[in-house]
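Complex shown without one protein chain; remaining protein chains in place.
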Amino acid sequence: MSPSKDKQKVKKQQALQQEFQSIAKRQKPKPPLLRNVCVAYAVGGLICVIGQAISKFYTTLGFSAEDAGSPTVATLILIAAVLTGLGIYDVIGQFAGAGAAVPVTGFANSVVSAALEFKREGLVLGVGAKMFSLAGPVLVYGTVTAFVVGIIKACLR
Amino acid sequence: MGSYLTAFLVGGLICALAQLLFDLTTLTPAHVLTLFVIIGGVLSGVGLYEPLVKFAGAGATVPITSFGHQLVQGALRELETHGPIGVLAGIFDLSSAGITAAIIFGFVVSLIFNPKG
Partner (left out) sequence: MARRKCGAQTLVFHSAPKIMSAATVVGPLEGEGPLGTCFDVVYPDQLAGHKSWEACERAMMKEAVSLALSKGGLTAEQVDFLLAGDLLNQIISCNFAARDLGIPFLGLYGACSSFAESLGLAASLVDAGFATHTLAAVSSHYGTSERQYRFPTEYGGQRPPHSQYTVTGSGAALVTSAAQAGKTQAVTHFTIGRVLDLGIKDPYDMGAAMAPAAADTLQRHLLDTGRTPTDYDLILTGDLASVGRNIMLELMDLAGIDIHANYDDCGCRIFDREQQPVFAGGSGCACAAVVTLGSVLKQMHDNDLQRVLVIATGALLSPLTYQQGETIPGVAHAIVLEQIEGGAQTGNG
């Protein structure tokens, strides 16, 4: 085909694609933004309140306010792990979106759900190898950030 | 540190911001959470996250942003005590509980339960 016919074909294709994209965009149902944001706020806030209560509990056991942080996080992770195992956390997640994903309970759910799902491939190659398939980026980029910040601080000294 | 009210207000706000990103952008949850960890780390590095923790308590320590904060603080504390090599050695000092708990409980739960689909 001659170059000008090729060009025409490409142009036609692009026009078709643009028209289709606008149809697809128009037909795509919009997520209920207000409802989603409010529910995420409420559920996320509630999980933090629960965390606050757990933290207060540990201070009554003798932990200082700062030291209570570790057992609090561990407790929340345990709760999320069990809820994931019971098949409840995914329901909470569908309901609350970021309200369930952003707290550390969401991190726990991503690790536990992967471990659960891939246990069919065995403890080593399934559970062991794929446990962090969802949570990996958080670990990697958190570490990279800490390293970069640390190096910058070291240079500024 | 913090109160029930401030924990709810700040923690909820962080989640609400993430939800806006989920619904209004093409970023996946993995991208948004990674972004939040980085933001937490950067805020920690410039000294803004610790005051937030004092104000909001669990509202700042429970969201995933706190993980970035813990990693940065781990690096910085080792930097103080052991110099630049501390940046490598200390990153996981403060977040050890969270990572260990996730691995251990993930492993145990996978032994006991099965996915329901």
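Points to keep in mind about this one:
For reference, chains read A and B in written order, and residue numbers begin at 1 within each chain.
Definition applied: a residue touches a chain if its C-beta (ideal position, glycine included) is under 8 Å from a C-beta of that chain, and two chains touch if they have at least 3 such contacts.
Quick caveat: nothing in here was measured; it's all calculated off a predicted structure.
Looking at the complete complex, one finds that the omitted chain is in touch with A, B. Touching the missing chain, out of A:Gly44, A:Gly69, A:Gly106 or A:Gly150, is residue A:Gly106. Although one chain is hidden here, its contacts on chain A can still be listed: residues 16-17, 19-21, 23-24, 27-29, 31-32, 36, 84-85, 87, 89-90, 92-98, 100-101, 106, 109-110, 112-114, 116-118, 120, 134.
In the full complex, chain B touches the omitted chain through residues 22, 26, 29, 114-117.
As a convention for this text, only the chains that are shown with their structure count from here on.
Chain A meets chain B in the complex at residues 31, 33, 36-38, 40-55, 65-66, 69-74, 76-78, 81-82, 84-87, 97-99, 101-108, 111-117, 119, 127, 131, 134-135, 137-139, 141-143, 145-147, 149-154.
Against chain A, in their complex, chain B makes its touches with residues 1-4, 7-16, 18-24, 29-34, 36-38, 40-42, 44-45, 56-59, 61-64, 66-68, 71-72, 74-76, 79, 83-84, 86-88, 91, 95-103, 105-116.
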